[in-house]
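With one protein chain withheld, the remaining protein chains of the complex are depicted in position.
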Amino acid sequence: MEMVKVENLAFEYIRRDEEGNVESINRAIDGVNLDVKKGDFIAVLGANGSGKSTLAKHINAILYPTEGTVWVNGLNTSEEQNIWEIRRSAGMVFQNPDNQIVATVVEEDVGFGPENLGVPTDEIWQRVEKSLEAVNMLEHRDKSPNKLSGGQKQRVAIAGIMAMKPECIVLDEPTAMLDPDGRNDVISTIHKLNQQDNITVILITHHMSEVINADKVFVMNKGQVVLQGSPREIFSEVDKLKSYRLDVPQVTELAYELRKAGLDIPKGILYVEELVEALGKIKR
Amino acid sequence: MQIVFDNINYVYSSGTAFEQHALKDINLKISKGEFIGLIGHTGSGKSTLIQHMNGLIKASSGGIYYEGQNIYDSNYSMRELRSKVGLVFQYPEHQLFETTVFKDVCFGPKNLGLDKLEVELRAYEALKMVGIGEDLLDASPFELSGGQKRRVAIAGILAMRPEVLILDEPTAGLDPMGRDEILGQVANLHKEKGLTVILVTHSMEDVAKYVDRILVMNKGNLVMDQETRKVFARYKELEEMYLAAPQVTYITNELKAKGLDINTDATTVAEAKEDILKYINN
Partner (left out) sequence: MIRDITIGQYYPADSILHRLDPRLKLNGTLIFIISIFLFNTFYGYIAVTIFLASIIKMSKVPFKFIARGLKAIIVILLFTMTFNLLLTPGDVLLQVGFLKITRQGLHSALFMGIRLTYLILGSSLMTFTTTPNQLTDGLERLLWPLRRIKVPVHEIAMMMSIALRFIPILLEETDKIMKAQMARGADFESGGIIKRAKGLVPLLVPLFVSAFRRANDLAMAMEARCYRGGEGRTKMKPLRYEGRDGLAYIVLLAYLAVVIVISIFEDRLPVIL
């Protein structure tokens, strides 16, 4: 069974004027199909306004489909009795680190989810400790979130989700407001959770460098999935990506340019070492 | 010299347990028309430094001179300084408050005490510079897209016709195309209007693409002040300060380490491409 299955999904934001008449309809998602296997690390790439965040909110049952169906762990998100189980099994981390931390002490914030689920006190403590350990924040457990850096706050938010024992984490642009350090911390943390705890990860982003180690990448544009495949396949499409308001890491672009200039370099280079090796083989 | 920092120190919460020496003996000269990049790890003092330039923070010791005049002189007008040294804060769209885009951009020039016609002329001109079309002038700033809001906010500073434009992380949160649009417009202003630009950023790729000179801050010290390629050539020192060089710097340096006789100066894709092709075709 898939962790997440999205079938013919469409979603419309409807704006109404004061009398309730429809003023405008914005079709944010327009016919998306997507399967995510358990244990996968999936990245969804897209420019601002491509519909990627709207898609993410469907997986957590914060938004419901206008058309089509979303299943999480086999549960249909449109059926109301499933909501809480869906939200527990597919936790969500948001963009702004400040706006998702509820409590004034780190450990209490991590305990917030389990408290809502009615987990007994002793077990909450165990879960909080384990989750903070998993994101490497245990030493900060007594601190106020206001004293943490952006990257640390995001890791607390991830711990807060982990404490609910989810099967899947959806991260909606978790690094958009972080500095490079915080960004690396968050990305390596979710890779670790994916590998060690077998958590399915769905990472929404527009930072290309964050997706190179994903199992599969989906590219969205104007509410549709326009490209999908391995990072290598996606990054061979430099021109297409640029037409979707995205770009590629410098090394990929350089490899692409050199290939265009006639050098014998493989498609979809992702790492500095790869390009160096390929160039080393070229005879002068 | 347009801006001169003479031995600037800034200490806050002095005398308490939280005392912080945020800037230490900063000496700096900036000439008209330069395009400067300011980099440094979070908390290195970048934001504190730029807020000294328009007088929002007052140094604990040392002097700052704008066009030769000491900005700490009692009869020096801070308001005038702030109109000449335009500072665009991080996430500037959070400062929008008016009912329409046009009115919001008028706020700056209006505060300068200009007459209505001049205010509107400047606002109009500034919005044009950032590529906001006439169809959006009467829209509410809160209804625009993220990238548009940010450009309106930048126009709000440009409408004061500053001589120096300081941008603190102007591309944070924007997608790659939005980022290129804004930086492209800033580069244009630099070229066409001769504006001095200071760009604070975490993106080394952006720095490499646009700026001529880089200032590196570390723990309150100005540790490097050199032209772009020279700073990135010292990438090992940068790494010790939790910074990095653009990816292409690493590519050319690794090629060189492998014994290829290649120029390691390149900081952009275009330069690296040229250097590599030159080497191969030689």
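Chains: A and B, in written order; residue numbering restarts at 1 for each.
Here, a residue touches a chain if its C-beta (ideal position, glycine included) is under 8 Å from a C-beta of that chain, and two chains touch if they have at least 3 such contacts.
No experiment lies behind these values; they were computed from the predicted model shown.
Note that the absent chain touches A, B when the full complex is taken as a whole. Contact with the omitted chain, checked across A:Gly91, A:Pro249 or A:Gly268, is made by A:Gly91. Of the candidate positions B:Ile157, B:Leu199 or B:Ile276, contact with the hidden chain is made by B:Ile157.
Touching the missing chain, out of A:Met3, A:Ala28, A:Val44 or A:Ile101, is residue A:Ile101. Of the residues in chain A, those that touch the hidden partner chain are 60, 62, 84, 87-88, 91-92, 94, 96, 98-105, 107-108, 111-121, 124-125, 128, 145-146, 160-161, 164.
Against the chain not displayed here, chain B makes contact via residues 51, 54, 56, 79, 82-83, 86-89, 92, 94-97, 107-108, 111-112, 142, 156-157, 160.
In this section, only the chains that are shown with their structure count from here on.
The centroid of the Cα atoms in chain A and the matching centroid in chain B are 30 Å apart.
Within the complex formed with chain B, the chain A residues making contact are 46-49, 149, 176-177, 179-182, 206, 208, 242, 245-247, 249-251, 253-254, 257-258, 261, 263, 272-273, 275-276, 279-280, 282, 284. Those residues of chain B whose C-beta lies close enough to touch chain A in the complex are 41-42, 145-147, 172-178, 180, 202, 205, 242, 244, 246-248, 250-251, 254-255, 258, 260, 269-270, 272-273, 276-277, 279-282.
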